[in-house]
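Moving on, here comes chain A:
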Amino acid sequence: MRGEWNSEQAISAQNLTLSYSGIQILRGIDVALPAGQTLALLGPSGCGKTTLLRLVAGLLAPTTGDISINGQMVAGPGVFVPPEKRQLGMVFQDYALWPHLTVAGNVAFPLEMAGIGRAEREARVTAALDRVGLGAMAARSPAALSGGQQQRVAIARAIVGEPRIVLFDEPLSNLDRELRETMVAELGALIRGLGLTAIYVTHDQSEALTLADQVAVMEAGQIAQLATPEHLVEQPASPKVAEFLRLGAILRLVRDAQGWSCAGRALGPLGGPEVALADVLVTPRALRVTEIGQAALTGEVLAAQFRDTGYTVTVRLDGAAEPGRAIRTVQISSDTRMRTGERIGLQILPERLRWFPARADVPM
Partner candidate 1 sequence: MARSVETVSPSVIIAAVGLGLVVAVPFLFIVLQAIFPELGRGSLTAPFSAFAGALGDAKLIGMTGNTLLLGVLVVVLSALIAIPLAVARALFRVPGAIVWDVLFLIPFMIPPYIAVLGWIMTLQPRGYLEQLAGFNLTGFLFSVPGIVFIMTLNSFPVVYFAVSRTLETVGSRYADVARVFGASPMRAFWRVTLPLSTPGLAASLLLVFAMAIEEYGTPAALGSRAGFDVLVTAIDLRVSDWPIDLPGAAILSLVLVALSFGAFMLQRWVLSRRSYEATTGKPQGTAKRDLGPWKWPVLLTFGLVAFVATGLPLLAILAGALSRTISGGLVWSNLGPDNFAAILGDTTGALRALGTSLSLGVAAALVTGLLGALSAYAVVKSRARGRGVLDVLTILPNALPGIVVAVGLILAWNQPWLPVTPYNTALILLLAYCCILLPQPVRYATAAFHQIGDNLEAAARVFGASPLTAFRRILLPLIAPSLLAAMLLVFAVATRELVASVVVAPVGVSTISTYIWRQFEQGSVGLGMAMAFLTILITTALPLIVLSLMGRRGSLL
Partner candidate 2 sequence: DVTVYTAGPEKLIADLAAGFTAETGIKVEFFQATTGKVMARIEAEAANPVVDVLISASWDTATDFAERGWLVPYTSPNAAMVPDFLKTDTAVAQGVAALAIAWNPNSGTPRPAEWADLAKPEYKDLVNLPDPAQSGSAFELVAALSADGDMSMFESLAANGAIVAGANADALNPVLQGAKAAVFGAVDYISLNGKAKGESIEVIFPSSGTVIAPRPVMIMEWSDNQDEAKAFVDYMLSDAGQAIVAKQNLMPARTDVAADRPLIGDLKILPIDAATVYGKRAETLESFAKTFGK
């Protein structure tokens, strides 16, 4: 099923919209994904990620706009190429396993459709099942599997045919972390090894940032930002994106003669734009724990949670919470466990701040 790549876009969509019975689910989606690249779709629940995948797969036809795959228009005004002609693989969010087929039968299906002979088919099914750690369960009915095992069958089925384009809809959501990391590595190797093009919906940013060449952050049916992972982390397009990516706290700062201040506390000259009011993204890396006396910001430890490689400490900043706004909290990482209630000082590293023009109408 592998074919020649051309240097064109493997998947591109122009100005896609989709409505279900009058309700607009997707609006003005533009995507262009070069062959061999992986696009991660991030976005809140219900924002339209699955819908976008279904459009690409040909399970839905767009209300307006068009979609091309490998330079050929597959959906658009008067054009609709059915799913089976689009040569994709897909992991469905609800797995979509066929209950009447065995695990092996489910995985073998795409190969059968591609007309691959029995011997090769069996070998490839076994290989795909081994890849997801289910080699021993080939003969079982999918109903006799655990949730995570079912999800892995869905993954095996999507990749067994080595289609040029694979759509992953939260493919690892029900796997334990160890397995998830193994599978991310496996999938990454596969995608790169075969030069596959992939769209990968996930709620796990580390997965997204690990696998993806580009990340699209969706919000309410639109793409809020489409960028490389580095770019996204370093330069989120909006406070919303930064918040969604949990990059850090957004503080609203006011400039006066002495420099910036936050909720009444002077922070000094931090650089930043020449405006009276600005939102600033304070990532944990932009803060350093320091002595209370010298600190620009002080606060109280709300919680310290062990995560990955150290403790994530949540600190409530001192200063009156502005009416109608959430209490300002920031997170920092620490390799010692801090006590809840402990008071600490924080120093801001100005070069690690990211500024956004404040929009007075949008309370942060």
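Quick note on selection: all candidates are chains of the complex that A comes from, given by their letters.
Odds and ends about this structure:
Convention: a contact is a pair of C-beta atoms (placed from the backbone, for glycine too) under 8 Å apart; a residue touches a chain by one contact, two chains touch by 3 or more; residues count from 1.
For clarity, every value in this text was computed on a predicted model and none was experimentally measured.
Which member of 1 or 2 touches chain A in this complex comes down to candidate 1. Those residues of chain A that touch candidate 1 in the complex are listed here as 18-21, 54, 57-63, 75, 77-80, 82-84, 86-90, 92, 94-100, 109-110, 113-114, 141-144, 147, 150, 157, 161.
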